[in-house]
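Note that one protein chain is taken out, while the other chains of the complex remain in position.
Letters are used for the chains, namely A, B and C, taken in the order the chains are written, and counting of residues starts over at 1 for each.
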Amino acid sequence: MKRDVAIEINGTLYERTIEPRMLLSDFIRHEARLTGTHVGCEHGVCGACTIQLDGEPVRSCILFAVQADRHSVRTVEALTADLDGELHPLQQAFHEQHALQCGFCTAGFLMSIEPLLATPERLEDDAEIREALSGNLCRCTGYQNIVNAVRDAAQRMREPAK
Amino acid sequence: MKLRNEFSVAAPVDKTWEMLLDIQRVAQCLPGATIEPDNGDGVYRGQMKVRLGPMTVDYRGTAKLADVDNDERVATLDVKGKEARGTGLASATIRNSVKANGTGTDVVIETDLNITGRPAQFGRGIMEDVSAKMLEDFAKRLERELQDDPPSTDEGASPAAGTAGPTAAASDEDDILDLGSAVSGPLLKRAGIAAAAVVVLVVLFRALRPRSEELTLTLRAR
Amino acid sequence: MKKQPEEHEPLTIGARAPRIEDDRLLRGAGRFVDDIDVPGQLHMRVVRSGVAHARIAGIDTSEAAAAPGVQLVATAADLGSSDPIPLRLDFGVDLDAYLQQVLATDRVRYVGEPVAVVVAEDPYRAEDAADLVDVHYEPLPPVLDAREAMRDDAEQLRDGAGNEVICIEKSFGDVDEAFSSAAHVVQAELSVGRHTGTPMETRGLVADWDAGRGHLTIWGAALVTHYHQRVLSRLLDLPVSKIHMRGTDAGGNFGVRGDFFPEDFLVPWLAMRTGRPVKWVEDRAEHFVSINHAREQVHRIEAAFDEDGRLLGLRDEIWHDKGAYIRPTGLVVSEISVGMLPWPYRVPAYEGRIHVVMTNKTPVGPYRAPGRYEGTFAREHLLTIAARELDMDPVELRRINLIDRSEIPFAPDLTIGGEPFVLNSGDCVGLLEKALDAADFAAWVEEAEEMRAEGRIAGTSVAYFVDKSGLGVYETAGIDIGVDGSVRILIGGASSGQGIETVMAQIAMSELGVPLERVEVVHGDTDLIPDGVGSWSSRSTVIGGSAVLNAARATADKARRIAAELLEAAVEDLVLADGSVHVLGSRERGVTLGEVAAACDTVSSQQRGETPGLGAREIYIDPQMNYPYGVAFAQVEIDPDTGHVDVRRYFCAYEIGKAVNPMLVEGQIVGGVAQGIGGALFEELSYGDDGQPRSASFMDYLVPGATEVPHVGTLVSEDAPTPSNPLGAKGAGESGIMAVGAAVAGAVGDAVGDPRAVHALPLTPERVMRLLADTRDPVS
Partner (left out) sequence: MKPSAFEYETPERTDEALELLARDPEETKVLAGGQSLVPLLNFRLARPDRLVDLNGVGELAYLRRDDGALRIGAMTRQATLERSSIVEERWPLLKQAIRLVAHPQIRNRGTVGGSAAHADPAAELPVALTALDATFHIRSARGSRAVPARDFFLQPLMSAIEPGELLVEIETLPMAANSGTAFVEYARRHGDFALGGAAVVLEHEDDGSIGRAAIALLGAGPTPLRASAAEAALVGATVDEASAAEVAALAVEDVRPTGDIHGSAEYRQGLLRSLVRQALLQAAQVPRAA
């Protein structure tokens, strides 16, 4: 039996009538047409579909859209939208450090790491950064430049405070 | 996957052998499985809902006696099933034997199990764990069944599901000889397979489509 | 709201330019195939065999066809034609009996083989219905090992054609004499497991059929677009001009993703059949059984040395498990395996044989460094063993056997893919010395010794490799400059995320002098680009880039010609810079490229006798394949409690001839190393002995994460530009992965004190525990 849902994504309310089995990733991509969130495995391992649900990074492929009813979802599109179109410092660091190749996994990395930049002191050494990245798979970069970009972004987050 | 279960019961070997021939009685020992009377063709159809925690796989399939050695008291059963929804198959060769052990009977169930399709396509050994555990549970239940409730001699009655109904018993020699040669016909119902059939059900089956009877899969030792 | 372009110096050849494709990808504004939704589209679901080998006794689709939302269920019987998918790379061997049908007819030969297809209103219902297709299988025994498949009593996969497809042999010199006169002969049997590229984006296609005009539009082909167009034309009986392939972003490829698979036929065929747009996105579970698998070779290899450790001869017999069918790339992996095996060493006599064998597993095709990942492991590990047996330093053993600069061009009597092998430029020893220095490899060795002295199990190794780039002979390119001064580059290749757009833009800008922000690179659109060969074999920069360079030069010439007319200046005095053409030394005497383009209107062009528009179309034909080379070092530590191999240090030096963008080259190397570590330690497509795949998800197929790969040091050398193309470039895509299996295996062998103990990849913890037991406890 279909259900009515009202899901807030990036500040916009999406009201739809959907089957309970619809995955949240499918809702975001094909109902809200926000295709920046990618689906890499649909079993919760690769992390490409990571979004923020009520502020916390989670895998959208192992959540049902009905579970996000009356909750707030944030996707990669919000990063630039929140800055009037400017790239977020993390995105800028990814660009400068060549931390993406095909770009398919990138949104998942960004949405996983962005909340961690609030406490940049926890991203000081490479081992910490690599552990923070370990829930997201990338097949192109070998992670090295992603580590560099996160270190760089964390430094940028610290500097303005000085 | 090769599995072996054994247990002993106090009942004499002839009696145990005979008891094991009634698929429907023994099937009760396994939750989720039902097996239907054959259509006189020696092919038993049944279904089985296998549960592994939250996982469930519905199988439908057939059981057919491949070989009965009445002298050695070994019955070999071929069972094959197919997922009700999905592409997987399950098949098993079950070699079932009983031996007198002085005071009672030793029962040995050797199963060669082959499962294909998605349930089999995971690297972790949970399927193996569960199959082993279920066979173990089944053997325990069967052991209890054979221990607690010696069979009556009321042949041919089909017990209603869920009741420990009467079973085929006929321990007289003619019948047994018949069994040995029977590869089709009504007698097959009792043909040595009870334990075997149920064991099979562990991972199998449910196949009520007419076509399933045509399945002539020969199980091959791996 | 797009970021304003910044003003800066044009980033041309050689610059570490940040990529032009990044902006859209970072914003989540890339357009991948699943991002294409066409109104009214249906969704396809493929019903795949769940058994490895069986006869199909019947298929009942009635229940599926009656399921809610289902538009059509089709089997092989509905396809009409039974043409198999044709070869793309044809070396003149008749392989018809081994090619794959789009849907299985009477027999299935691997788990995952398409048997039927369902189209429904949404992907959920399509999957519901696919579950209801009832295929009646009569199982046959599966054949799962190449050597067993070749035995006389083996089950045969097909009637009238044996399990061994062919044995390819290559040889030169007197091998028997080399071995009989040798002071030392070293042998090993070495195997590489089955693994694959596993791009993060699975495959997918969308097809839209315009029945009125008889036009087909297809999104999603990612590698060899024009080849797909031609094959579809033949199989669907449509003129090429009525098939419009449209490129999308592609989420990785690595050689596995873009070939012509059964679905590449099914999706457009179903669109035509149903009259509705049809979409298909492969799911990860089906990806693992349907995408080309790779590797899976066993090498029985031996080398003959004189008393000083100089190679006299090399012999290798290889068994290559190619899975159930020959896919469009045919025998290329096997051909390369046996053709590339000896290099970069001065091998006077060589005999290589490779048995190409069919088994009941997913078909095997090329994956980044096909044939070289395997061959490099076999050859280099044999040398590592030889160094131990001859009591020589592993580096020195290699040094004395490397082809010397003085021997270039080095042209043994050997062909690869029908073309003579020629190492036309290079200094292998020179690169080795530079790399040893840059990595400070001696310190690695010393460190490992110290660790061993502390009771830790650590080791180092060196592995040399030769790459190959530029199959496919030619590529096309075009450039158009708009009246607003924007530049559009059209390439016949494709991009799957390597940064090809940026590389092509940098090449073009070296001639045109326009900031990268003004450049768009278009690929994969057959209406805009009438011909192309594609992105594979590390060919994009080498061949595609050369075509772009030619087009850019022709465009710049034309710009100067027209500007000379507008400025009343001499052509040879004009230069292109900052988006304009001006007289050298006086910037104010110039016109913008937009103004030049405006002057190329149709009427004026007609009067001048020129083609309208500012731009050019060029084809580049490559005279010769390139053989870039490199060397890798590894240092590992083994945990004696778990068998876990920790790659502590890794370094890869690579002679690329010319790096258009060194940052991207390093990115290719590091990414390749990570994938190589996957194949060396983690990734394996396992099968049960019933032919069931046991690693068909990311839970069991272990792609390395950020915590599993080390920091990788790189050295990109440009000492030996190739004379065979105008850029001097040699290709980069496959460099990093090439030697990882060899280097890791060698370091593990060094750590346990006996490289002979290592004979198979991946080095899983269990294998490592066993070899620890073998090497540390000889008494038991």
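Simple rule for what comes next: a contact is a pair of C-beta atoms (placed from the backbone, for glycine too) under 8 Å apart; a residue touches a chain by one contact, two chains touch by 3 or more.
In this text, all values refer to a predicted model and were calculated from it rather than measured experimentally.
J.: Among A:F27, A:F64 or A:F104, single out the residue that touches the unshown chain.
T.: In the full complex, the listed residue that touches the missing chain is A:F64.
J.: Among B:G46, B:G61 or B:P119, which one touches the chain that has been omitted from the display?
T.: Answer from the full complex: B:P119 touches the omitted chain.
J.: To test your reading of the contact rule: which positions on chain A touch the chain that is missing from view?
T.: Counting only chain A, the missing chain is touched by 1, 3, 19-21, 23, 26, 42-44, 47, 50, 53, 56-59, 61-64, 66-67, 112, 131-132, 134-135.
J.: On chain C, what residues meet the omitted chain?
T.: Residues 123-124, 127-128, 131, 283-285, 641-644, 682, 684, 686, 694-695, 697, 699-700, 702, 704-705, 707-708, 764-766, 769 of chain C touch the chain absent from view.
J.: Kindly note down the residues of chain B that lie in touch with the hidden chain.
T.: Against the left-out chain, chain B lists 52-57, 85-86, 118-119, 123-126, 128-130, 132-133.
Keep in mind that, in the parts below, only the chains that are shown with their structure count from here on.
J.: Between chain A and chain C, what is the gap in Å from one C-alpha centre to the other?
T.: The answer is 29 Å.
J.: Indicate the residues of chain C shared as contacts by at least two other chains.
T.: 285, 697, 699
J.: Which residues of chain A are in contact with two or more other chains?
T.: none
J.: Considering the complex alone, what residue numbers of chain C touch chain B?
T.: 47-52, 57-58, 60, 111, 131-132, 134-139, 141, 285, 686, 688-690, 692-697, 699-700
J.: Quick one: in the complex, what on chain B touches chain C?
T.: Listed in rising order, the residues are 82-83, 85-89, 91, 114-118, 120-124, 209, 211, 214-217, 220, 222.
J.: Looking at the complex, which residues from chain A come into contact with chain C?
T.: So the residues of chain A touching chain C come out as 19, 21-22, 29-30, 33-43, 45-46, 48, 75-77, 79-80, 84-87, 91, 94-96, 98, 100-107, 110, 126, 129-131, 133-147.
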